[in-house]
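Handing you this structure, nothing more for now.
Only a single protein chain was left out; the remaining protein chains are all shown in position.
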Amino acid sequence: MSAAAQDQESVVGGTGSTDEPASHPTWRFYVMIGLILTVITAAEVAVFYIPALRGVLVPILLVLSGAKFALVVMFYMHLRFDSPIFSGVFVAPLLLAVLVVVALIVLFHVLPHGMGTISGSG
Amino acid sequence: MIGAGELAGGRGRRLLNPIYYTIVIVSSALLGCGQDYPQSTIDPASGDFGAAIHSLYQTVFWWTMLILAVVWGVLGWVLFRYRARPGGPEPKRIHGHLGLEIGWTVGAAIIVVLITIPTIHTVFQTQREAGEDALVVEVIGHQWWWEFRYPEQDVVTANELHLPVGRQVDLRLWSADVIHSFWVPRLGGKRDLNPLVRKPDGSLAINRLTFTVDEAGTFMGQCAEFCGPAHSLMGLRVIAAPEPEFEEWVERMKTPVEPDSGSLAARGREVFMGATCVACHAIAGTNARGRLGPDLTRLGARTTIGAGLLENTRENLAAWITAPAEFKPGVKMPGVAEEGGGFPPTGLSSEQVEAVAAYLASLGR
Amino acid sequence: MADAIASERGPQRAHAEGHGAAALYTDPGGLWATIRGWITTVDHKRIGIMYASAALFFLLVGGLEALLIRVQLAVPENDFIGAETYNQLFTMHGTTMIFLVAMPLAVAFFNYIVPLQIGARDVAFPRLNALSFWVFLFGGLFLNSSWLFGAAPNTSWVGYANLTSVQYSPGLNVDFWVIGLSIVGISSLIGAINFITTIINLRAPGLTLMRMPLFTWMTFVTSWILATAIPVIAVALIFLAADRFFATNFFVPGAGGDPVLWQHLFWIFGHPEVYILILPSFGIISEVVPTFSRKPLFGYPIVVYAGILIGFIGWGVWSHHMFTTGLGPIADSFFVASTMIIAIPTGVKIFNWLATMWGGALRFTTAMLFAIGLVAIFTIGGLSGIMHASAPVDLQQHDSYFVVAHFHYTIVGGAVTGLFAGFYYWYPKVTGRLMSETLGKWHFWTFIVGFNLTFFPQHFVGLFGMPRRVFTYPAELGLGGWNMASTIGAFIFGVSTLIFVWNLIRSARRGTPAAANPWDAPTLEWSVPSPPPHYNFAEIPEVESRDPLWKGAAAGPDRAVATGGDEPHMPSPSAWPILTALGISLTWILLMARIWWVPLIGLAVTAVCVYSWAFQPAFRAES
């Protein structure tokens, strides 16, 4: 265990200190996040079964799951309270990953390759 | 946009083409002789597609030469002027100069824009839709030969693509097996032949290539995407002829050839129709309707056999039928004594082979 | 000249001799102890040397393959080797040179130099570092073992689907390729994470990001590209392996699979890969040029930002390898534009190097000659790159010998030339002796002649219509003369490489002894003796500028060497990295059994090793 890590320990693991309340969330806080996550999941499934929302299903689902993703990463993985360097080494590749997903969807579904078509039976 | 008028007289234009001129002079000096390059990309004498690319190439070429001259010029000067000399002064340790750096960044950006604009213009120009009256040809790649179908003319041929001069052609390209690439450098750039893949709407994606040939002649090309053992031996030829001649060719393709009865060719025909040949090959007007191998209609009129591999003579035909794998590694056609493409050896005697060769050669008349 | 520099620094010689290479690179107890010492080592310097040695071995293998290729192509319609052997040769040549030579050579420099440049005693994870090396070595050996079975990969280094499917490539060839590359990829990924952590975390006090040496910066950018691009090719290889071993349909057109997806995934990795190859060399010459110009790098921040920008934009250009695929004019135009943009930071770097030399006092050591060679030759490769960034022009040049000329000008003329510069530059640091400048000059000039004679004609060969990856070409194409010139050049190039290897071997024993800082270079690695003690720095230096040794502020040799029993406690050797590497390799290799549970044996071996590793303390009390 390096000295640095031990220093960290005293910040993250310390009890009773009140000067930086955000850096050591209590278990109640975690449970609350858990409840929110559950509610969002329930909402996602509910939205899926509501015929009236068919048209806007995709954006709603993307927003909801994005929210869940952010909650877990920010609070359970502590990025919200931790060094911005951790956020950097995670978010930069994450953006590339999103770029790859979006680019490939565009390249195959919006601008599909092939400059012409023949009928499916051929 | 390059009009047809500007494209006439390819040979004359070649002399006005500075890049071609320079390289040929240099190469002649180095290699000791004048040299002709039938597959040259910088001598696209014969079509709008090739000419559009070439004109863009010249723009890019001269920009890059300018950059090269600047970089090498500065480098040469620096190496000469600032070499360490005994007793020379200690260099001033400057760390940079913002103005200069912005200067060459902006300079590079301007050149890049000047290249990008004509590039994108040409991208759209060379990928435009073919006109209504364009000649449609389906180009299908196989390991390792080319199938050409003319749906409107109801003609199928292989390895030699006949096109009319002056009429736009609309090639529809796909592959029956792995990816190939259609490339006839003097007519323009290449385009891949992809295996048929279903698009989300249920249709099958194919590629297209549109151009007009402006000069009669034979143009060499070959597959440009590595496609397995005999990739190097997947040649093709484009034979461009004036429209009437092209129409004549179409008519000939639709007229069956009957060998004289009692001739060697007639015996060959009998052997051919009774052997495994017909499982793969088709000859218009006969019972041979196989589709796995090249269509042999009017084979005798082709200049080469085996996808540009051998000159089309009776001897070569016989040698090819006897042992095709000797000429083309991995070939799917069985020989007399070797299996091929999952088919057993044909087991033909040498007399039978001679007869078949005579029959195929006779299909040219 | 170099000798004069070495003897100028007389006072430092004592330290150099006290820590001779022999003492550092052998272990007390004889040959077996030394061998054990090397295979269990976790010292970044030894690992760096092993990376370089393995990569140089593969360089000779890949070079031999190249010569056989050139003999076959020397004259038209040649029958020296058949199509099948030829296809195996060019596939293995490309795969070997990229994955087993250029990348690991750069990694060798990362290993040896980066910790020294940032004032660290080792990398962040010394045992993982050893694991990276062994996984790489086993992957490389496995790939090459295919020659013994006569089944070397034969579908080109890009392995385009669906030619690689079982239907069209039923033999073991593609199995070797997909498994070998997967193993090597794991190595790169582990290494990348290690270097990212090392560079962020182990910098000496005062060594802020904007004071980091350029080579360390480019290592950092390269590691990021590796960490993000390798997973993409890993997924593509997993699909291919699944198609071949478990009959899935990822690239089977008849079942709805699309071979074009392979091209996208491959090039999403493959284009950043180009920058993985070139950026380390950009870093090396950004060290060499200032040192031998006796001037700091001109516009340091711009060069750093340009490097980062190249790494980032490199992610948005991949489909310029696919202009003939038929993506349509909109996608083509997008990738034209993004590719053109990336030319700007690259050009900026070239001008910054020129400006660094401007007004300097240039010393033409062999290292400097290779750095200048990079500027001159890489420019040609960059400019031909602009030509086929222009999509319609690329329709003529794609998959022709013009492209072969282009990427050899960038990868050999750029990446390898930079690596050569690095060898001449840092060799004295590693061995305590200078490489022979006489042999070095022979190496350089034969390289310039051989390289250009080989590859310059290939521009013409391509423009005159010769496709790449062909084992033969008809005489009527008129290309025999150009190809013969190319072949002669290749042999000169071969001789040049042998001179280099001979220089490496000979100078280790007979080179002029080198002082700590034989070139009067400005960065931290030159503050410690040559070769450095196994703990690098007795006392971690404090850094106050970009050129600490020129400012005279950094640690001198007296602080660099510990006296008596004061040596820093370093991590202990471990056999688990090499054993874990065996387990990982075995897992992949056993896929070839084509029985679903057999690879689990390898997985079990790996699991046992990982557990043993995890419970073995990194530091043990010294016995």
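Letters A, B and C mark the chains in the order given here, with residues in each chain numbered from 1 onward.
Please note the rule applied: a contact is a pair of C-beta atoms (placed from the backbone, for glycine too) under 8 Å apart; a residue touches a chain by one contact, two chains touch by 3 or more.
One rule holds in what follows: contacts and distances are computed from a predicted model.
In the listed set "Molybdopterin synthase sulfur carrier subunit", "Dihydroxyacetone kinase subunit DhaL", "Cytochrome bo(3) ubiquinol oxidase subunit 3" or "NADH-quinone oxidoreductase subunit M", the entry agreeing with the UniProt name of the missing subunit chain is "Cytochrome bo(3) ubiquinol oxidase subunit 3".
The residue touching the chain not shown here, chosen from B:Arg93, B:His121, B:Arg198 or B:Arg314, is B:Arg198. Among the residues C:Thr197, C:Asn452, C:Ser545 or C:Ser612, only C:Thr197 touches the chain that is left out of the figure.
Among C:Ala152, C:Val174, C:Leu189 or C:Leu524, only C:Leu189 touches the chain that is left out of the view. Across the interface with the omitted chain, subunit C contributes residues 120-122, 124-128, 189, 192-194, 196-197, 200-205, 207, 227-232, 234-236, 238-239, 242, 246-250, 252, 254-258, 261, 265, 268, 540, 568-571, 611, 618-619. The chain not displayed touches subunit A at residues 1-9, 12-13, 15, 24, 26-27, 30-31, 33-34, 37-38, 41, 44-45, 48, 57-58, 61-62, 64-65, 68-69, 72-73, 75-77, 83, 85-86, 89-90, 92-94, 96-98, 100-101, 104-105, 108-109.
Convention: only the chains that are shown with their structure count from here on.
Between the CA-based centres of subunit A and subunit B the separation comes to 50 Å, rounded to the whole angstrom.
In subunit B, 127, 194, 196-198, 205, 207-208 are the positions where the chain touches two or more neighbouring chains simultaneously. Of all residues in subunit A, those that touch two or more other chains are 113-115. Partner subunit B is touched in their complex by these residues of subunit A: 109, 112-120, 122.
Taken together, the subunit B residues at the contact with subunit A in this complex read 127, 172, 174, 194, 196-200, 202-208. Contacts from subunit B toward subunit C in the complex involve residues 23, 27, 30-31, 35-42, 50, 52-53, 56-57, 60-61, 63-64, 67-68, 71-72, 74-75, 78-79, 82-85, 88-97, 100-101, 104-105, 108-109, 112-113, 115-116, 119-120, 122-124, 126-127, 143, 177-179, 181, 183, 185, 188-192, 194-198, 205, 207-208, 220, 222-233, 235, 308, 329-330.
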